[in-house]
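Contents: one structure, followed by commentary.
One protein chain is absent from this view; the other protein chains keep their places.
Let's look at chain A:
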Amino acid sequence: MLKMKSLSKAFVTDAIKTQALHPFDLTIEQGEFVSIIGPSGSGKTTFLNIAGLLEEHSDGLYELDEQNVAQFTDKKKSAYRNEKIGFVFQSFNLIPELNLYDNVDMPLRYRKFNRDERHKRIMQALEQVGLAGRKSHYPTQLSGGQQQRVAIARAIAGTPSVILADEPTGNLDSKMAEGIMSLLKDINAAGTSIIMVTHDNEQAAQANRIVQIKDGHLSEYTHNKKAIA
């Protein structure tokens, strides 16, 4: 589903070149749950942005669903993000002036679904995260855990192939974090791939693959929890 070959990312400002990600190979199959771990500033978010087509890579090959994304126009990239990728952010990124229903509706609007189809998907997603009864509430009326559930509902409403989660439990207490992890695992069990950046080794260990990024170098472990700990 996701294939990166000799992929690298460098930032060039003035005469200074900073290698954010050194060349690496990575393949993620449909239905996998992959954790990305590493210290702050190691390149985790850059990796996630490239994977989510929010940033361009400098070199190498990136194929998403067997399509080389380097040749995509902005419109095609946007359509791919909309159809194939769901984003979950550490700070939820809900729009405060829109109610839960309209927040979840946002990606569906760009999909040109009709009203009935959008309604069906929004309600399904809100039910899945247990907030269908509060669809008319506004984000500020919810707890952090509930806000993140809404963000997850927004990510899954478009039935993407993969969810990219950037420290989804980073702003939550442990109980709420547990709930979110459980929700992500349920979504994964239903067939959606999940790539999750986290600082929390315990949460990372709940994935079926772990990738570590350190100083821009990406290395992969399979069920090697000790190596990470």
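The rule we apply is simple: a residue touches a chain if its C-beta (ideal position, glycine included) is under 8 Å from a C-beta of that chain, and two chains touch if they have at least 3 such contacts; residues count from 1.
As a working rule, contacts and distances are computed from a predicted model.
Choosing from "Tricarboxylate transporter", "Membrane-bound aldehyde dehydrogenase [pyrroloquinoline-quinone]", "Sodium:solute symporter family protein" or "ABC transport system permease protein", the protein name stored in UniProt for the chain missing from the display reads "ABC transport system permease protein".
Within the complete assembly, A:S78 is the residue of A:S78, A:S182, A:N201 or A:S219 that touches the hidden chain.
For chain A, the residues touching the absent chain in the complete assembly are 45, 49, 52, 54-55, 74-75, 78-79, 81-83, 87, 89-91, 93-95, 97-98, 106-107, 109-112, 154, 158.
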